[in-house]
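First the structure, then my questions, so here it is.
Note that one protein chain is taken out, while the other chains of the complex remain in position.
Per-chain residue numbering starts at 1, and chain names A, B and C are given in the order in which the chains are listed.
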Amino acid sequence: MIAVPDLSAVKQALAAQRIETPSWAFGNSGTRFKVFAQPGVPRTPEEKIADAATVNRFTGAAPSVALHIPWDRVDDYAALARYAGDLGVSVGAINTNVFQDDDYKLGSVTNPDPGIRRKATDHLLEAVAVMDATGSRDLKLWFSDGINYPGQDDLRDRQDRLATALREAYDRLGDDQRILLEYKLFEPAFYATDVPDWGTSFAHCVELGPKATVCIDTGHHAPGTNIEFIVAFLLRQDRLGAFDFNSRFYADDDLMAGAADPFQLFRIMYEIVRADALDPARGINFMLDQCHNIEAKIPAVIRSVMNVQEATAKALLVDRAALAAAQRSGGVLEANAVFMDAYNTDVRPLLAEVRADQGLDPDPVAAYKRSGYQERITADRAGGEQAGWGA
Amino acid sequence: MIAVPDLSAVKQALAAQRIETPSWAFGNSGTRFKVFAQPGVPRTPEEKIADAATVNRFTGAAPSVALHIPWDRVDDYAALARYAGDLGVSVGAINTNVFQDDDYKLGSVTNPDPGIRRKATDHLLEAVAVMDATGSRDLKLWFSDGINYPGQDDLRDRQDRLATALREAYDRLGDDQRILLEYKLFEPAFYATDVPDWGTSFAHCVELGPKATVCIDTGHHAPGTNIEFIVAFLLRQDRLGAFDFNSRFYADDDLMAGAADPFQLFRIMYEIVRADALDPARGINFMLDQCHNIEAKIPAVIRSVMNVQEATAKALLVDRAALAAAQRSGGVLEANAVFMDAYNTDVRPLLAEVRADQGLDPDPVAAYKRSGYQERITADRAGGEQAGWGA
Amino acid sequence: MIAVPDLSAVKQALAAQRIETPSWAFGNSGTRFKVFAQPGVPRTPEEKIADAATVNRFTGAAPSVALHIPWDRVDDYAALARYAGDLGVSVGAINTNVFQDDDYKLGSVTNPDPGIRRKATDHLLEAVAVMDATGSRDLKLWFSDGINYPGQDDLRDRQDRLATALREAYDRLGDDQRILLEYKLFEPAFYATDVPDWGTSFAHCVELGPKATVCIDTGHHAPGTNIEFIVAFLLRQDRLGAFDFNSRFYADDDLMAGAADPFQLFRIMYEIVRADALDPARGINFMLDQCHNIEAKIPAVIRSVMNVQEATAKALLVDRAALAAAQRSGGVLEANAVFMDAYNTDVRPLLAEVRADQGLDPDPVAAYKRSGYQERITADRAGGEQAGWGA
Partner (left out) sequence: MIAVPDLSAVKQALAAQRIETPSWAFGNSGTRFKVFAQPGVPRTPEEKIADAATVNRFTGAAPSVALHIPWDRVDDYAALARYAGDLGVSVGAINTNVFQDDDYKLGSVTNPDPGIRRKATDHLLEAVAVMDATGSRDLKLWFSDGINYPGQDDLRDRQDRLATALREAYDRLGDDQRILLEYKLFEPAFYATDVPDWGTSFAHCVELGPKATVCIDTGHHAPGTNIEFIVAFLLRQDRLGAFDFNSRFYADDDLMAGAADPFQLFRIMYEIVRADALDPARGINFMLDQCHNIEAKIPAVIRSVMNVQEATAKALLVDRAALAAAQRSGGVLEANAVFMDAYNTDVRPLLAEVRADQGLDPDPVAAYKRSGYQERITADRAGGEQAGWGA
């Protein structure tokens, strides 16, 4: 029902799309109530990278993997990057972790104690050193810092401390490196979080300079927040650096991207397409950030990649000329209908074609299951300690 | 239980506090379901100003009144300002209204139709002319603009149109005039609003220049939003221009300030006090913006003024030295306890003293009721058409 | 990609599906800020019914129309029902309105004033008389009753008064009549609503007897509420009487059904299909309840009917055997994949076939536009006063 001028351009865009997977999605994860272990879960950074490479092997769309320091701490990061390269993937964003040390009970870079702030800031600098060694471009910063009770600490002082630490990390960046500053409404802080929303992240980025950009985690908003608006707005300001894709019904549920509200994911990807920001050259890092607490991890990541691809395909199929005409003429129902026509299209055959063109199995999940990889890792990864999200 | 170094300073600050009342709060208001009329409601801008002056007469804390154009359109604004002055109040913020003309069905300054955008922008310029005539400093801009359906219009184009109109209004401002840019999550737009959150307002203000500041309406946030954080953050950025105080349990309920969550109002006022921003010289306009749908309007405004005063008194009573000491030492419970000590104090006797010192009745609501004003306006304001919020 | 045992059964179910349209959706509506008038809007109950019949003519799926008393008050209800019948539609649910009289400022059946409670209860009884005259089965009760401020009235007393009024209406019902008791979180009451959630409605229904059932308005829930759970639960309790379909991003936005979250509508309809409750004999009334504030009304209703049909078609296409097998074996991803396979199917061709089989145009919106009906009513309905939602 849709008039798309050039289907081959759509297929080309889909074939070029890149989605980054997170090393920690392959480890065990859970809620505060319980972490359920799964067979075959990696025990080392290398095994996580092998799983990420497997996702890439079956999807052809996930050629980089984000690391989390210290969860993925190794002695020789250059060697780790070479290992990844040998498996066909590169090292993506380096994620800092300043929330799991006992010192960080009352905050890391915003802690009232200057010694703890120093330690936390040093960790940020260490992460840039890892970037130097691995060739990563992106320093991803998420601060769980915040307070649980009114009065517990001074909101304004904490912003000043945050700005100081960010400045030091920013100044340490190399020419081709940048900061992705994530925000989150709440959890683990339950009264006030130091970077709670995109506005806070944006304002700090502006203060820092052009190498600082905002990272949108799709699960980190208050109920009712229109995420695609934020996407469009940050693109207009040239401050959108990355996504952490996942989905949620309630809070930061970290479900598979597209699982809870596929229409929302389509609307987000439409703003990307509309701004020509799908092109890797534009520099936006499309990452997954998920917790597969009860489902098998590798196929869950594969499914998530496919969900992002499907949303993107639908976004690419929007008849932009018809849409613009309807919008200009004030045709509320007509414009919405053009938009929904694309959403209602079943794009799975189109993506199957794109995969076949790349020499991939059109059904990545089925191909993965047939591959024997899961059975192999279940058998091989005996002994040692399984990696965990949070360990 | 509280050690406050200087109670006279507290009383002095309370005596100096200024809260601006909105002319429209005295008119009839309601929901989409029904507007319930009340006896004695004003029929003219002059009668609204008379009611505002009455609130000031009994509270001593509300010496200015915000107008809403075209609801308060008159031929001679200078004369209206003199009339207000004669009653002891000045004209405060001039509020624009670009949402009640049939032309604005699909937006005002962001409408896809350039002719309608021109008309809306002209209205903003007209409002500055009103400011010139009345001596007002503040141009308050609230845009109801937005869309109801995905695809209905282009989110990015609308931002460009908004920026264009804001620039034109900004450039028209006199040296001592400024813009207060309000934001609101939703209503009347139900899918995307063009200025939905403080970040959007802030970014436009930065783009515009130093005379553009953010107005926080306490009812315009997503559930769970920490408003005092925004207050602290905007004060740090020197971009907090004003408040629209009211309270809510659900959406933009426009109940009396402090009625739904008095603890939140206290936390907000604490950030004001902590940043020394209570002082009128600091330039923050503390306005009310409420709808008294079912309760008597003048006493409701008086009560709202008193609620803001009580929250302020508690904020002033926080033992800042003890708080800072507890915060620095990481005493979570101790810092919270210092904070709560102030909140749990009954400040009504203190405010009664402040009023008595000013020659006011210590109980403004009772004094109003005894005054006969309500009976007089009920008798006098017969005939004509009652003013309405929205008319 | 889906194995459906019997596609003809699916088509048969779709052909038999019945969706009730609301007379008020054809009138003007808006927000508290503004009601934008539209050309051709009905001026009388008869004209509303004509519009509803037009929706039925093009969709073949909307053979009844709900009335709202007093908005649709006429002298001769039997004649009105005959008029509807002549146009091919029947009179559906009778909606009471106890929120627009000045007396109801502080409530209707829960008002502290016994005289006002009597008046409101009498209106409920009058509505049953209308049902007797029109042959309607369903008495739909929505009470906007509630309070805006803590302490304003006694929560418990109001429940007792509500129970008394409901009992009187219940006892007045004929053998084939029943009550649909709607609930709503908030608006127009902003602190406490007397029937705020399904639990309250359910408990009153149980207290009343078997002829009292719950009506689920899909826009009347707190953020994060899982509506399909409520559907499944009420079906299990045999207390689901009806839906008011519409959609929302924030509060009770009353957008077109399926416009905001088509995946949610699919999940809701799946619970209906799973419980075999689509069959009209099961007695569930699938109504629309929407406000087309800015979009053309008749095509908006047609689109809404189509959206419900599409969600239903997808629900019918779920491979129930495969789903049950995956669920039983604990296959989280596998069960979800079976479910999503149906959702991701483009069912528009299937519904086009169903329409063609019924002698309808496969594209009801286009057929309506070609029909000239809109031009005709725009020309004909000059003079008089347009009907309004809320008037």
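One rule holds for everything that comes next: a contact is a pair of C-beta atoms (placed from the backbone, for glycine too) under 8 Å apart; a residue touches a chain by one contact, two chains touch by 3 or more.
Because the structure is predicted, anything quoted here is derived from the model rather than measured.
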item: Residue in contact with the excluded chain [from B:24, B:104, B:233 or B:249]; value: B:249
item: Touch with the omitted chain, as defined above, among C:12, C:44, C:100 or C:159; value: C:159
item: Residue touching the undisplayed chain, where the options are B:182, B:217, B:310 or B:361; value: B:310
item: Residues of chain A in contact with the chain not shown; value: 29-34, 36-37, 99-100, 102, 104-106, 144, 148-150, 185-188, 190-191, 223, 248-251, 253, 255-256, 259-260, 293-295, 390
item: On chain B, residues whose C-beta touches the chain left out of the figure; value: 1, 223-224, 226, 249-250, 259, 261-263, 294-296, 299-300, 303, 310, 332-333, 336-337, 343-346, 348, 365
item: Residue numbers in chain C that touch the chain omitted from display; value: 106, 112-113, 148-156, 159-160, 185-186, 191-193, 196-200, 202-203, 206, 221-226, 228-230, 232-233, 235-237, 263, 267, 271, 274-275, 318, 323-324, 327-330, 332-333, 335-336, 338-340
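In the analysis below, only the chains that are shown with their structure count from here on.
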item: Fraction-based call for chain B against chain A, same above half, different below; value: same
item: Distance between chain centroids, defined by C-alpha means - chain A, chain B (Å); value: 39
item: Residues of chain C whose C-beta touches two or more other chains; value: 223, 249-250, 259, 294-295
